[in-house]
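Only a single protein chain was left out; the remaining protein chains are all shown in position.
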Amino acid sequence: DPQERAFQERINAGGKIEPKDWMPEGYRKNLIRQIGQHAHSEIVGQLPEGNWITRAPTLERKAILLAKVQDEAGHGLYLYCAAETLGVSRDQLTRDLLSGKMKYSSIFNYPTLTWADMGAVGWLVDGAAIMNQVPLQRTSYGPYARAMVRICKEESFHQRQGYDIMMKMAKGSDAQRKMAQDALNRFWGPALMMFGPSDENSVHSAQSMAWKIKMNSNDELRQKFVDECVPQAEYLGLSVPDPDLKWNEERGHYDFTQPDWDEFFDVLKGNGPCNTERLAARNKAWDDGAWVRDGLMAHAAKKRAAKLAAE
Amino acid sequence: DPQERAFQERINAGGKIEPKDWMPEGYRKNLIRQIGQHAHSEIVGQLPEGNWITRAPTLERKAILLAKVQDEAGHGLYLYCAAETLGVSRDQLTRDLLSGKMKYSSIFNYPTLTWADMGAVGWLVDGAAIMNQVPLQRTSYGPYARAMVRICKEESFHQRQGYDIMMKMAKGSDAQRKMAQDALNRFWGPALMMFGPSDENSVHSAQSMAWKIKMNSNDELRQKFVDECVPQAEYLGLSVPDPDLKWNEERGHYDFTQPDWDEFFDVLKGNGPCNTERLAARNKAWDDGAWVRDGLMAHAAKKRAAKLAAE
Amino acid sequence: MSTANIDPNKGDLFEFLCRMGDNTLVLGHRVSEWCGHAPVLEEDIALANTALDLIGQTTLWLDLAGKVEDAGRDADRLAFHRDVWDFRNLLLVEQPNGDFGQTIMRQFLFDAWHLSQLTALMESSDAQIAAIAEKSSKEVTYHLERATDTVIGLGDGTEESHRRMQNALDLLWPYVGEMFVADAVDEAMVAAGIAPNPASLRPAYDTLVNDVFTAATLTRPESDFGHRGGKSGKRHSEHLGHMLTQMQWLQRAYPDATW
Partner (left out) sequence: MSTANIDPNKGDLFEFLCRMGDNTLVLGHRVSEWCGHAPVLEEDIALANTALDLIGQTTLWLDLAGKVEDAGRDADRLAFHRDVWDFRNLLLVEQPNGDFGQTIMRQFLFDAWHLSQLTALMESSDAQIAAIAEKSSKEVTYHLERATDTVIGLGDGTEESHRRMQNALDLLWPYVGEMFVADAVDEAMVAAGIAPNPASLRPAYDTLVNDVFTAATLTRPESDFGHRGGKSGKRHSEHLGHMLTQMQWLQRAYPDATW
């Protein structure tokens, strides 16, 4: 197909695809899935951190956390807008999230149990997210790439805030240090899983990389993440929960243990610690809010009608 | 009316009226109102104390409080049964409570704000209740009098437990003493109101006393209550929030300031601090529980039908 | 207001500042409970934004209160280490969120008072108070605009949204009166030219809310009975204690930690 060939050549040459350009159905579908999933992750991702807003230890920490969760909702908004340029509405995407048809990042199916988790989530989860997202600033689809630029800026800010919380905890009282270590223990494996299964087991990889909607291999990013985090953990005086972790001089990388992929697939199937609750919370918000959305729409319609009648 | 005269003479002679006996409509109606109101008070009275069960300071205190609230539910049950002997169903009485047609004791429209309130409620509220109820053990209506015998036994136990909490608080840390004094300050007036307005302003008094469904005047009982509580407060080292309180040698009673009767009538009208919440809580429990009551009844009907079919 | 300038009793000034700061603290907390559960994404963002502003204002008010008190307590200490009886917020702001309509109605009823209070405080004889009021009033102007639009939109929306908004108004109206009742603390503030007489704000408040209720097709409740006991601290509702268990648990559990 010459159209498809031209499309691929444009991508190869580093060109951007814009909403009105022709694109292969697979490209559109894959992008919708990927951007939608990313948007959903931002939305569901509000919940584990929102869980601690009402228990934040200082007014400043409360404000920082609120601002962060607000940013996440904002990211959701940009991403839904990016997805809308591909011809799918936010309402449709929302319905697919709520019915369980579309996924969100599995990491948000883990609970946040102590204040140190706010540190671990910022440091590790946002850290892993950035690792995934920075290359996506160069993705081939224009609106997506531009959304990523804004998002990455804020995410790296969040990661620093998370690390700052971990620092306070790790350098704090015995109990705080214990909380920090416990948080690292619980989030390390799930954070490694955020890059997805090893590339040989990943369904969408090859085509997505050719289309530049995936920029790096999962294993490559995971390695980069480990290499970055280990010295950070050392600096905190915390131990990474992997007895086989060690620096490999030859490779110039850390050797590390793969996360528990059985658990990963269990969580994907809906058996994570919080899958049911997260979806239930979002469904409840949506259902309980129906009268609000309906009410505001009805009012807007009345106003439009009144304006028309006055003209 | 000779029937009415015979009825009154039987009461005057100290006889008991039993469910199957003839009685004047007014007697029946007044009793239903009074017993029903008392039953409702036990039910609504679970709420202010239930409010602290999940925040009780020790396992033993939690158990004692749970047992107490359970007793109150039990009292409600006896009293509804006594009312049922007068030909009104528990469901009907419940509907009249939930619609606001029937009242419950105004004291339960005050909030419980600290653990010391569990002491103050036991000491003052149960104390005032006992003062009202002990004479009712000799009331003319048999089932009511017998219910009162059981209830009074448990109530005096509750009062001692309440006083014991107050003692611990009053003899405890500065903060605890402060809580205890604050609780006394908030509950003193409302407790005095529990005896009802001064007799000259009380609607049902004269006839009810002739029928022996009211045994003492409101003012008489209120005085007795004050005379009993003041030395108890002194023993606790707490001050009764009444600057004009003093022993009157001549009368052999304490002189005291009347509670704020405007507030009393405000609360009666529905403007107490918690009227709306208390009724809302009971209504919610009732509405949310409809499916349970229906389900259990449907199952019982199925079982009966199956048993009949098997016979 | 700015003519008088009698140095107020330190205790009265402390009380007054706690009232301002506790209102924003408690309402900020309530609003933040919505996080992740709002009816639509834009509302999640707006509610978080409101909460954020209120928490920021809390820090300003309570830090100043701590300075006035001069007993070594800062905003965090005041926020997280007092028990119910020391809180001075209006009963209105500690009421539970209920449905979204209740939350927005509470916000509107508060914002309408809050903005006129802050506007008056911008003329305060106390320069620090005037400065906080000035900064806050910009944020609260926006809160009030949003709340007004939403109350009107939902009041004059569908039958259901109208019914829910009317219920919210009926439920919350008895908590409005407390804003306008003066006590000794208020009188001391008036005498010192620090703050307006609460009663003086009522006529403008009534005009504003009446207009909004009309636009929203809502009926203002007939009785102006007002619950009291929040701003004096004499008798809060049972809700505040439950809020504090959540808000203060960490600080109470780990009193020596820094975060």
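Observations, loosely collected:
A, B and C are the chain letters, set down in written order, and residue numbers restart from 1 in every chain.
Everything below uses one rule, namely that contacts are C-beta pairs under 8 Å (C-beta built on N, C-alpha and C of every residue); 3 or more make two chains touch, one makes a residue touch a chain.
Predicted model only: the values in this text are computed from it and were never measured.
Only one of B:3, B:54, B:198 or B:239 touches the chain withheld from this view, namely B:54.
Annotation: of B:6, B:149, B:206 or B:298, B:298 touches the absent chain (contact as defined above).
Remark: the residues of subunit B touching the chain excluded from display are 43, 46-47, 50, 53-63, 66-67, 69-70, 73-74, 76-77, 80, 90, 115, 165, 168-169, 172-173, 175-176, 281, 284-286, 288-300, 302.
For subunit A, the residues touching the chain absent from view are 48, 51, 55, 110-114, 175, 178-179, 182, 186, 266, 271, 273-274, 276-277. Subunit C meets the missing chain through residues 83, 242, 244-246, 248-249, 252-253.
The rule we apply is simple: only the chains that are shown with their structure count from here on.
Shared contact partners of subunit A and subunit C, listed by label: none present.
A comparison of C-alpha centroids places C closest to the centre of the full protein.
Seen from the Cα centre of subunit A, the chain whose own Cα centre is farthest off is B. Our note on geometry: subunit B versus subunit C, Cα centroid distance of 36 Å, whole angstroms.
Touching of two or more other chains is recorded for no residue of subunit A. Shared interface positions of subunit C, defined as residues touching 2 or more other chains, are absent.
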